[in-house]
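Note that this complex is displayed minus one protein chain, with the remaining chains in position.
Chain IDs A, B and C follow the sequence of writing; residue 1 opens each chain.
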Amino acid sequence: MGEVDLNIAVAGIPINNPVWTASGCCNYGRELGTLYPLRELGAIVVKGTSLDPWEGNPGRRVAETPSGMLNAIGLQNPGVEHLLRVELPWLEQQGATVVVNVVGHTVAEYVAVIQRLAEAGPTSVAAIELNISCPNVREGGIEFGRDPSAAAEVTRAAARVTPWPLFVKLSPNVSDIIPFARAVAEAGADALTLINTLVGMDIDLASGRPVLGNTTGGLSGPAILPVALRMVWDVTHAVRIPVVGVGGIRSGDDAVRFLLAGAQAVQVGTAIFQDPWAPIRIRDGIEAYLRAHGHRSLRSLVDAVRHRLDG
Amino acid sequence: MGEVDLNIAVAGIPINNPVWTASGCCNYGRELGTLYPLRELGAIVVKGTSLDPWEGNPGRRVAETPSGMLNAIGLQNPGVEHLLRVELPWLEQQGATVVVNVVGHTVAEYVAVIQRLAEAGPTSVAAIELNISCPNVREGGIEFGRDPSAAAEVTRAAARVTPWPLFVKLSPNVSDIIPFARAVAEAGADALTLINTLVGMDIDLASGRPVLGNTTGGLSGPAILPVALRMVWDVTHAVRIPVVGVGGIRSGDDAVRFLLAGAQAVQVGTAIFQDPWAPIRIRDGIEAYLRAHGHRSLRSLVDAVRHRLDG
Amino acid sequence: MDQNGLWRCEDAAVVSQQKSGPDWYRLTLRAPAIAPLVQAGQFVQVRVHPDGWIGSDPLLRRPLSVCTVHQDELTLIYRVVGRGSFILSQRQAGEGINLLGPLGRPFPLTAAEQCPLFLVGGGLGIPPLALAAKQTPGRRRTAILGARSKSYLAGAEEVAATGIPVLVITEDGSSGSTGRVTDLLAKHLGPGDQVWACGPDAMLMAVSALCDRTQASCWLSIERPMACGFGVCIGCTVARQRGGFAKTCVDGPVFRSTEVNLLG
Partner (left out) sequence: MDQNGLWRCEDAAVVSQQKSGPDWYRLTLRAPAIAPLVQAGQFVQVRVHPDGWIGSDPLLRRPLSVCTVHQDELTLIYRVVGRGSFILSQRQAGEGINLLGPLGRPFPLTAAEQCPLFLVGGGLGIPPLALAAKQTPGRRRTAILGARSKSYLAGAEEVAATGIPVLVITEDGSSGSTGRVTDLLAKHLGPGDQVWACGPDAMLMAVSALCDRTQASCWLSIERPMACGFGVCIGCTVARQRGGFAKTCVDGPVFRSTEVNLLG
């Protein structure tokens, strides 16, 4: 049996396999890098990066839930200058393919992060991923990701300044995700990542108060897989730009479900916490599936699904 | 140690304990009735009832997911006449407290079901629960539950004709649940039930096609508990009418979390499938919690939480 | 807990668990409340987790047909196909396994018909036929059992142990004749005969079509994914020929072939 070719280009970025690590679940790669070469990952999506350092939330930040977890990290990160000075040079040495997840409180902040990156022009960066699940301080704290026109506005502004392909990561906490997908696609997104976390909470029985310092948190892990898969399916049936699926993936079979729903790549987040080798296992699982189903390449599966979607 | 009093009135319905069975998860009570007296349940919310019989969906209807399940029953039910003729007389004999979950494709259908019930005036019925997660055929299939004005319209029409307290059961598949809660409260709802299922799907690896006959299905079970709890919390902090919490509850501790979030009662759905005695276990678990925390009555906990919400 | 209904919930004790084929197991449980009640064709809903397991995944019970009953013990024969059956296969003698049952409508055991009765089973459809053979002592029965090859004839031993004539057929000819159960059935079935069949949908449809052509009466035991197994979720439906859907867990799993439409 010959090799299965896992190479694929997503929105013009060539990647050697479709399994990426999700933002916020692999930091800047140094920890996983002690376990295996980061080149083994299709891409590494680094922690949400802001213009200035963000402190993150006080109090308890994580809690376990049935087949899932809540997090309220509050996008703690050391800012774009640190990324450029410390993390990207190291990532470049590792030969990693880097996607920078960008966060901001205003359109101007998102734009400034991308401009600063563009100015410095690090060669390890392959794409920008806009995390629009941030509170839009100008609009009274409503997330960019919960209003299609705000989502389009930040996308348009980012598309104007990015020298790299632009991925927009959508929030699942909406009545209908399709208008968001359409709005950001029209505003210049090259690809979509979905989904971010669902909003949830836990309450402590002893105190009667919320467990998390931030009251609510983002629900991730296997529990949300069916919701993520449905949103990927909805969006691939509605827009033509590539989709990267994320949400609860912990096996090759899980990942293949997203590919069958029309995604061209997947990201792995929470599964890393239980098993830091999860992305490698998942990649190998996809390869095994392709081989068992007579595909010589990932491209062949992705094209077959695309054909079905178009048909 | 004295007895803990679990009696409470929710929107004017006196119930002997706060644990109800959720609609669609106990049929009309006959099956559970072979295991324990239905009077042991705070109330039984019967299967969604339509004017004429609904056939339900073809193809596969259920699938398991991590800590959850998907269902695409399609609201199969034998219609309101059957309920009146066959089920309610039997439920009355059992001394059960019945809540009728009502479904329809148009406002007129919802109204007609309630009018028919009102006409017949069965004494076992204690309340009406509007399930507004139905496709609104007049509005091109968009759910009543996904548009606050459609939700308000059907609520207003139902409130006008119901002789019983009116509960409205909200869909979690919305960007912000508060406008829905406010809209239906203003339109005359006496109480809110939340949440219904999240939309999800699964894909079969062998065929590459959706597992469920209906493509998507409703996600229920422990996986969704954090989302349900957050929505109950959001709504009890925004509106004054009573809230009944539902979503993934399978233990007394789970139920207490909802009471601490401001719910006055809970419903148990999916947990029944694993353990038909779950509602009884959960009731006993709430009682044990109240005793351990020095509450002589459920009322005392509910009032303490209300006080905190108002404070 | 009051358990005066027709079905019970009990912590059964594992008497023995053996791997008996490439991917299938024999599990014998001491279940004094449930075992004596089981009628052929009925099933139990099995909680696969270890005693006291605290966790919600896998969430649902797994339905398994009862293969044989000896006093207060019952034997299940099952194939490891996914995580539920895998976890079940790890349970060992002495451990407890929680069961709900017996559930479902059995084969028409009480119909005192005099015609020949064919018990037709394919693969994991064979096990319940052992109890069917045992519980129809007054009837002229023949078992026709098929599988892809010899080692997949799970439950054939139990059927043979009842003493009724057994005809075996495998797709690769490794046991009995070569072919499928309908090939054998076609040779023996006559007008007015009766067939009880259990196996994959494709087999059931072929058997049912053969019965129609031969004017034999036919009962099918149908598997559908279940959430509850006791009638409350309406998740396990099969289309009725006259329209609408029946629940396979309480209206079935055994249906008259003319009642249901397996493709509907």
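The working rule: a residue touches a chain if its C-beta (ideal position, glycine included) is under 8 Å from a C-beta of that chain, and two chains touch if they have at least 3 such contacts.
A quick note: this is a predicted structure, and the numbers were derived from the prediction, not measured.
A.B. asks: Could you run through the displayed chains and say which ones the absent chain touches?
C.D. replies: A, B, C
A.B. asks: Sort through C:K19, C:R83, C:R213 or C:R256 and give me the one touching the missing partner chain.
C.D. replies: If we include the chain that is not displayed, C:R83 is the one touching it.
A.B. asks: Touching the left-out chain: which of A:V62, A:V86 or A:V137?
C.D. replies: A:V62
A.B. asks: Pick out the residues on chain B that sit against the missing chain.
C.D. replies: These residues touch the chain not displayed: 66-67, 222.
A.B. asks: In the whole complex, what residues of chain C lie against the chain that is missing from view?
C.D. replies: Within chain C, the residues touching the omitted chain are 50, 52-58, 83, 86-87, 90.
A.B. asks: Residue by residue, what part of chain A touches the chain that was omitted?
C.D. replies: Residues 24-27, 30-32, 34-37, 47, 53, 55-56, 58, 60-69, 71, 73, 76, 221-223, 250, 270, 272-277, 280 of chain A touch the chain that is not shown.
Simple rule for what comes next: only the chains that are shown with their structure count from here on.
A.B. asks: Just grab the chain with the largest centre-to-centre distance to chain C, centres being mean Cα coordinates.
C.D. replies: Of all the other chains, the one whose centre lies farthest from chain C is A.
A.B. asks: Per-chain C-alpha centres versus the global one: which chain is nearest?
C.D. replies: That would be B.
A.B. asks: Nearest whole angstrom, what separates the Cα centre of chain A from the Cα centre of chain B?
C.D. replies: Centre-to-centre distance between chain A and chain B: 34 Å.
A.B. asks: If you average the CA atoms of chain A and of chain C, how many Å lie between those two points?
C.D. replies: Chain A and chain C have C-alpha centres separated by 46 Å.
A.B. asks: Indicate the residues of chain C shared as contacts by at least two other chains.
C.D. replies: 56-57
A.B. asks: Can you list every residue of chain A that touches 2 or more other chains, as numbers and ranges?
C.D. replies: Answer for chain A, listing residues that touch two or more other chains: 66-67, 222.
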